[in-house]
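The structure appears right after this line, and notes come after that.
Only a single protein chain was left out; the remaining protein chains are all shown in position.
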Amino acid sequence: MTELIERAESAPETETIELSMQQAINRALRTLLAEDPRVLLFGEDVGALGGVFRVSDGLQKEFGDQRVFDTPLAESAIMGMAVGLAMNGWRPVPELQFDGFAYPAIDQIVNQVARMNYRTRGAAPMPITLRLPSFGGIQAPEHHGESLEALFAHTPGLKVVAPSDPGEAYSLLLQSVRSDDPVVYMEPKACYWDRRPVRLSEPTDPIGTSRVVRPGRHATLVAWGAMVHRCLQVAELAAEDGVELEVLDLRWLKPIDAAGLAASVARTKRAVVVHEAPLTAGLGAEVSSLITEQCFRDLAAPVQRVTGFDVPYPAGPLEHQYLPTIDRVLFAVQRTLEY
Amino acid sequence: MTELIERAESAPETETIELSMQQAINRALRTLLAEDPRVLLFGEDVGALGGVFRVSDGLQKEFGDQRVFDTPLAESAIMGMAVGLAMNGWRPVPELQFDGFAYPAIDQIVNQVARMNYRTRGAAPMPITLRLPSFGGIQAPEHHGESLEALFAHTPGLKVVAPSDPGEAYSLLLQSVRSDDPVVYMEPKACYWDRRPVRLSEPTDPIGTSRVVRPGRHATLVAWGAMVHRCLQVAELAAEDGVELEVLDLRWLKPIDAAGLAASVARTKRAVVVHEAPLTAGLGAEVSSLITEQCFRDLAAPVQRVTGFDVPYPAGPLEHQYLPTIDRVLFAVQRTLEY
Amino acid sequence: MPSPESTGRGAITVEHLSPELTRGLYRDMRTARDLDTEAIALQRQGVFPAYVSVRGQEAAQVGGVSALDPARDFVFPTYREMASALAYGVEMVGYMSTHRALWHGGLYDVMESRFGAVNAVVGGPVPHAVGWAIGESLRGGDGVAMAYFGDGASSEGDVHEAMNFAGVFGAPVIFFCQNNQWALSVPNHRQVAGGSIAARAEGYGLPGVLVDGNDVGAVHTATAQAVERAREGGGPTVIEALTYRVEPHSTSDDPGRYRDEAEADRWRRRDPLDLLRAAMIEAGHADEAHLDRVDAEAAARAERIRDGVATAPEPHGSELFTHVFRESTEELSRQRRTWQEEVEL
Partner (left out) sequence: MPSPESTGRGAITVEHLSPELTRGLYRDMRTARDLDTEAIALQRQGVFPAYVSVRGQEAAQVGGVSALDPARDFVFPTYREMASALAYGVEMVGYMSTHRALWHGGLYDVMESRFGAVNAVVGGPVPHAVGWAIGESLRGGDGVAMAYFGDGASSEGDVHEAMNFAGVFGAPVIFFCQNNQWALSVPNHRQVAGGSIAARAEGYGLPGVLVDGNDVGAVHTATAQAVERAREGGGPTVIEALTYRVEPHSTSDDPGRYRDEAEADRWRRRDPLDLLRAAMIEAGHADEAHLDRVDAEAAARAERIRDGVATAPEPHGSELFTHVFRESTEELSRQRRTWQEEVEL
């Protein structure tokens, strides 16, 4: 793994190279640390270890333990510390080790980080990017497969993003850390090791835009993170039967690209939203509502939601029965086409 | 205030008396403490003070400080303690003093309370009712006007309820505390002092049912907590113009009464959902999606959402510009009627 | 260590302080006292929806904050830091407007004041102070962060996490606990296991100081020592200023339900302003005439602040949307239009 990162490191920024998402994020962090001396990386085990997913591998060595450092094991203090660092002119990039361990920090995130700019009428902005390994699919222990996007998206003052491939991960992270607003950057663990040829490029699309990763005309599949790939698999299969599915990678989960959703569904007339989080009050409900509000007359069928079930995220053998399967998405596509 | 409670106390359980919601909840707690020696009430200032809203007034005196007691000021430990008490055979009824101070306890609520029964495959049930003074409308300080229902409803393993009047508050609390599942009982602060003639009655409707508080045929207004009354005001005004609005008090926010929503909207063809929480990823999106999924062919217009804005809950003078106003609901009704 | 004073008895001395300092302390404490009185009146008149009094805690607040340098330090307050704000030089109409509920965090500029926004989350701002202090060390600056919290707040996990972080990073931060012996209706012995917040410091390898919170000179000296140590790289200190909440928790509270006013009365009789006044005269730092003049100036300033806050304009509804983000979003612009069309009308 180390060699791969080294190889990646030696390539100049514009070249197209094969990288995993974990390497791409590492590259982005390096770019950010190098370009802005106010950027600080910290969290549990992000220093010498380089993070449990090696995302910050080598960064402490390169930038020193004043820029990249470990904290004691306390999530609330990590986020609270980020607030104070921001108020002293830094641009904190804290990591919380896993999605499920963001819960102990929710008070600081919701009651402090998200509203400090508001509370101070703009005097104390919070240019904080919370890096959060997120979502499931890797047969991890309990609390290591959670999807918190609905909670973050519901919190005024936060922006939320989830990349789905290495190139996206790179440019979206640059965009997040350079933003003066707090961003929750959700890293889909299941994609960390996906290697793809990528061009490491500067962000070009504005914050809050989605992207069509596969055009189609019979229905739109909306997803983020690893579920984008699930949807691409489904589109591949459907294509064999002559059904052309458009796959839209929402990526910004707050602000949501309402216009992008409307543009796609106005053409396809049908939509299926797919996510890992449980159904009830999941972000799929927001996506479904936004589409319906904008495309009511165009819609040929109600927006379908294919999501995790309303059950706690299960252990290994049941994980793949919990997460949206290809079959479930196909059934939903069929339902919407035959409605 | 004390005299009112005393008067309420002397009335036999079946009589119809005038009570505020705060008194009705007090009565329900008294009933519960008396009927089941395993019920324990605890939290910040619930003992001698009787709670900042006097909801537990007199209960420590009546049942002793072993059944009704203050804890130190630490929300996470309050909920964590509830878990341990439940595992030792008690039926804990913790209070967290205000909605915004539930955030420090979210880890214990989501990662522990909500999934202990699941984690132990049914060996360690969590018959915990979290009483949470909730929602806005009383010009309170920051963090005292928050609406957390979307977060709770999204959490597998929790049930969530919000009463809208004193009689409901009474019977829904009996039902919540007697349930073997964890329930978040959200008390609409703005309704605490609303006095109404009520019949204190045993719960009859099953958990997860809504109720129609005003029948109508032109559109359905869906709400919970204090917004039910806002919707009733709107219905009153609309009736002057010959528009008959049905008002549905959702009350159970998890499980949601999908069938009740469908039955109403199948008749009225139109729906407006009203809540205090911010729009994006609020529970209104779930309600809207549930209605649309079930009544797609019947719907004459997309479900309208009238909600708080996507901004942190504001201070006094702006509160009433943040919360859904009568005008905003009327505009939405007009939009759906004219769609 | 707890002196007999800390039980609500005994006089104080200011012999060890400069007359200039004690005069400044007296002026700020007196002004805060008068402003507090005005604020309670404003609440009774319905101008403030509620108010949290600092009465009796002026020595703890002014004594501590006066050891800081507003040009390089940074204060992280709770919701009960009016006298600290005043003594630190915060623009007080802006500060008091939080009590008129004009804006939750207050209307002063927190960055310019180097005094954080009013914070209602008990314990919540304490890790901010530690983060700020760590950031100060990283910058190579010599500023010190002051984290205020109450005896009740000491029970919160955040305070522990913050102390541990501060210890591990050796951060220049003062953990300043105003132990006013009540957390709303809960007294110390049902709140603070072991009975002392200062005593917790040792467990983190930090110095802990218990000081008579009604003795402004003692508070000032203890804080000045801690600030000096922090500034010189000696790391954090925990200070516990033992005082008493002589007023109700807030104007909405009814302490008759939970405490014996005899105890409060004993503390009322040991008023920090009276103690300071007597000590100043005894030490020859001022005479009655001087102090009377200061009293008059304080009252006048308190009135000006009162008038300012009572007549301050309400924020415009559009401010709902202005400060949510630095870079706003289309969705929020859309909601703002809805507000304009359907609420502002």
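Going in written order, the chains are labelled A, B and C, and every chain counts its residues from 1.
Throughout what follows, contacts are C-beta pairs under 8 Å (C-beta built on N, C-alpha and C of every residue); 3 or more make two chains touch, one makes a residue touch a chain.
Remember, predicted model here, so these are calculated numbers, not experimental data.
**Student:** Tell me which residue among B:43, B:137, B:157 or B:216 touches the hidden chain in the full complex.
**Tutor:** Selected residue, touching the omitted chain: B:157.
**Student:** Thinking of the whole complex, not just what is shown, which of A:45, A:180 or A:244 touches the missing chain?
**Tutor:** Result: among the candidates, A:45 touches the missing chain.
**Student:** Please pick, from C:149, C:182 or C:204, the residue that touches the omitted chain in the full complex.
**Tutor:** C:204
**Student:** Hey, which chain C residues sit against the chain that's not shown?
**Tutor:** Contacting residues on chain C, toward the hidden partner: 155-161, 163-168, 189-196, 199-206.
**Student:** Could you please point out the chain A residues that touch the chain left off the display?
**Tutor:** 44-45, 47-50, 52, 70, 72-77, 100-101, 104, 139-144, 279-280, 309-312, 314-318, 321-322, 325, 327-328, 331
**Student:** Could you please point out the chain B residues that touch the chain left off the display?
**Tutor:** Contacting residues on chain B, toward the hidden partner: 40, 66, 71-72, 74, 76-77, 79-90, 92, 107-108, 111-112, 116-125, 156-157, 159, 179-181, 207-208, 255-256, 258-259.
One rule holds in what follows: only the chains that are shown with their structure count from here on.
**Student:** State, to the nearest whole Å, the distance from the C-alpha centre of chain A to the C-alpha centre of chain B.
**Tutor:** Roughly 32 Å separates the two chain centres.
**Student:** At what distance in angstrom does the C-alpha mean of chain C lie from that of chain A?
**Tutor:** Here the centre of chain C sits 40 Å away from the centre of chain A.
**Student:** Distance between chain B and chain C based on Cα centroids, please, to the nearest Å.
**Tutor:** Taking the mean C-alpha position of each chain, the two centres sit 35 Å apart.
**Student:** Can you tell me which residues of chain C touch two or more of the remaining chains?
**Tutor:** In chain C, residues 103-105, 121, 157-158, 319, 324, 331-332 touch at least two other chains, as defined above.
**Student:** Going by the contact rule already set, what residues in chain A reach two or more other chains?
**Tutor:** Chain A, residues with two or more chain partners: 76, 107, 111, 118-119, 156-157, 256.
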